[in-house]
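Below is a slice of the complex: some chains, not all, each in place.
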Amino acid sequence: MLLQHATWIEAEAYLRRSNGIIMPIGSTEQHGPNGLIGTDALCAEVIARGVGEAAQAFVGPTIGVGMAVHHMGFAGSMTLRPSTLIQIIHDYVLSLARHGFRRFFFLNGHGGNIATVNAAFYEIYAAAEGALGQAAVDQPLQCKLVNWWDSPAASVVARELFGDDDGSHATASEVSVTQWAFPDTIKRGVTLDPPRAPAGRFYGPADFRKRYPDGRIGSNPGLATPDKGKRLYDAAVPDITNMYREFVAAE
Amino acid sequence: MLLQHATWIEAEAYLRRSNGIIMPIGSTEQHGPNGLIGTDALCAEVIARGVGEAAQAFVGPTIGVGMAVHHMGFAGSMTLRPSTLIQIIHDYVLSLARHGFRRFFFLNGHGGNIATVNAAFYEIYAAAEGALGQAAVDQPLQCKLVNWWDSPAASVVARELFGDDDGSHATASEVSVTQWAFPDTIKRGVTLDPPRAPAGRFYGPADFRKRYPDGRIGSNPGLATPDKGKRLYDAAVPDITNMYREFVAAE
Amino acid sequence: MLLQHATWIEAEAYLRRSNGIIMPIGSTEQHGPNGLIGTDALCAEVIARGVGEAAQAFVGPTIGVGMAVHHMGFAGSMTLRPSTLIQIIHDYVLSLARHGFRRFFFLNGHGGNIATVNAAFYEIYAAAEGALGQAAVDQPLQCKLVNWWDSPAASVVARELFGDDDGSHATASEVSVTQWAFPDTIKRGVTLDPPRAPAGRFYGPADFRKRYPDGRIGSNPGLATPDKGKRLYDAAVPDITNMYREFVAAE
């Protein structure tokens, strides 16, 4: 149920039964030698669509580029400055709030977005009364960020499938999900050396590239397969659907 | 050829043969009683993908929400303030420029974006030397905006198919393109009254809604069909592919 | 009828009969070897004053520096970043709107301003309700940009006088207007080589300077004379006065 696939008359009807919406947010950044640059956006979008169907909820347009300053040492990576991303989320939410949307469930595919998106929520709360007047007082905005890997069931599956080889960037899990959802994009014959990338912390982009020369952190995405992606998707969607339902139903 | 479907290693290889990229930009806003809220983003994306295949050029992530302040009187419409859209385009272009991209071909699906996107290009030119240093002097950035309906061939087809009934917002042409590309989203049984909407100018959102109560301007999208959409797409892609090729080849 | 030449008591009286105002906007940038750096601001101001007299309408203070990033390769050129110009126009319009002005007719002398000024109008529409509250809903702001060369009569005169030699930057027309209005500033004995400058497109400032080494695009301002300037002025003022009257009278 994509907002983009509805008419404004359908949107008006939807708002009579719900004030919730699912907002996918990802990133467009390197994901190692065999992961897609769009991995985070694609995962967020695919799972958001599944949740939207299950919950009969609108899915807004995907925020495809996120906060990925630290990946800028690798070709093709794109980033927003945090201050730009805050303004985008502000404009998205206040646009929709004008029509009566009040519960904004951001379904996230990129760890690097978490801090900025949460900061943005408070920028919005600070602006809401000025922008919406009494309407924002009577029915306040509520924004929530959920990462797709926050699904307990998907975590169990990921653990079972990959153990410590899942890693923290360019994970075997996320590469699997994109392989399942976009089988034409599977990169074959890529050698990962070492199979499991080193793990650890990092600071800016130069530091990241020095520590993780092929872009992965702690992962072995050589283990990814479409079937595993399907298992992860099938595990994540019901969990996150429940999270969404609780969010919009809560007082 | 989506940037999001490539790896960073593939992006690095691409940059050895080309410094051009196609950037689709649309809008998420009402398109009358039978047009999709995402019409402008969907048209831009679909045609950009066709051009990307034909030109063997990367297509970047779609900017799905544009400058649509004037549509905010209709449920489901989203907008960026012009100042936010300028920052987004700034960040997108300067991110990619860091890797060596230099020719940015924005393929646009929404008239309301034109002014702001062109303003953004100069914000970028003003910032480029500071952000990229000598690299920006040696090989300057070039940004260009092309609307998909700028295709001469597509204009001829639209004229032939719809004449004056094409209109200027929620056009029969754009509704046709989405019907062809997304047949599941066709809205059936919608009455358009009058069949051809009134035309004219407008200022802010309240003024727009008062003048054009169902959201259309000058159009009769009741004439839209998937087949007509295919004809428009088939006409537009070769034209715009040529425009792209000339843009990246020009000195 | 300059706003700057009125008292606040006169402004209060004016607002009882009209809510319209003419806002001249130009640029301070190179105009080739014999054109004044202030050409665009001077033309906009001179013609705005004529229109203000004819329409008995206030003329606001001229925005003398515009968006001229692409001219920055030539000494003396000044520019605002688009984001700054948007803020200026926002502040100008919302200041005046507070007193009851509602129709803002920007009379423009510089093609490079068009995109940014139009973007600014939507920034204003987005901000107006927050800034003015119910007053902005009851009586919405309307902003319009008109270039002085949009006058049909002036176009005919320019065509007749200069044909293709008018060009698109440092035009024979605009140089004529300044020669008529400011005869002391006429630059004599300047050789233009070639007489008619090359024409075409350009991107940033370095690109502009490389393509157009003396700053002109497609023009032969060696044909300019004060008399021709007077003819252009005499043609433009009545046309634009009509445009202004229609704008403020329209529902």
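By letter and in written order, the chains are A, B and C; residue numbering begins at 1 in each of them.
Please note the rule applied: contacts are C-beta pairs under 8 Å (C-beta built on N, C-alpha and C of every residue); 3 or more make two chains touch, one makes a residue touch a chain.
Here the structure is a predicted model, which means the values were calculated and not measured.
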Exercise. In this structure file, how many copies does the full complex comprise, given 3 in place?
Worked result: 6
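The rule is simple: only the chains that are shown with their structure count from here on.
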Seminar exercise, completed: One chain's C-alpha mean falls closest to the whole-protein C-alpha mean, and that chain is B
Exercise. Just curious, how far off is subunit C from subunit A if you go by their C-alpha centres, in Å?
Worked result: 46
For this session: Mark out which residues of subunit B touch at least two other chains, giving numbers and ranges.
Result: 79, 81, 83
Seminar exercise, completed: Note: in the complex, subunit B contacts subunit A through residues 2-12, 15, 28, 30-38, 41-42, 60-62, 64-65, 72, 74-81, 83-84, 87-88, 90-92, 95-96, 98-100, 182, 184-185, 187, 190, 215
Exercise. What residues on subunit C touch subunit B, complex-wise?
Worked result: 67, 69-70, 79, 81-83, 86, 112, 114-123, 125-126, 128, 137, 140-143, 203-207
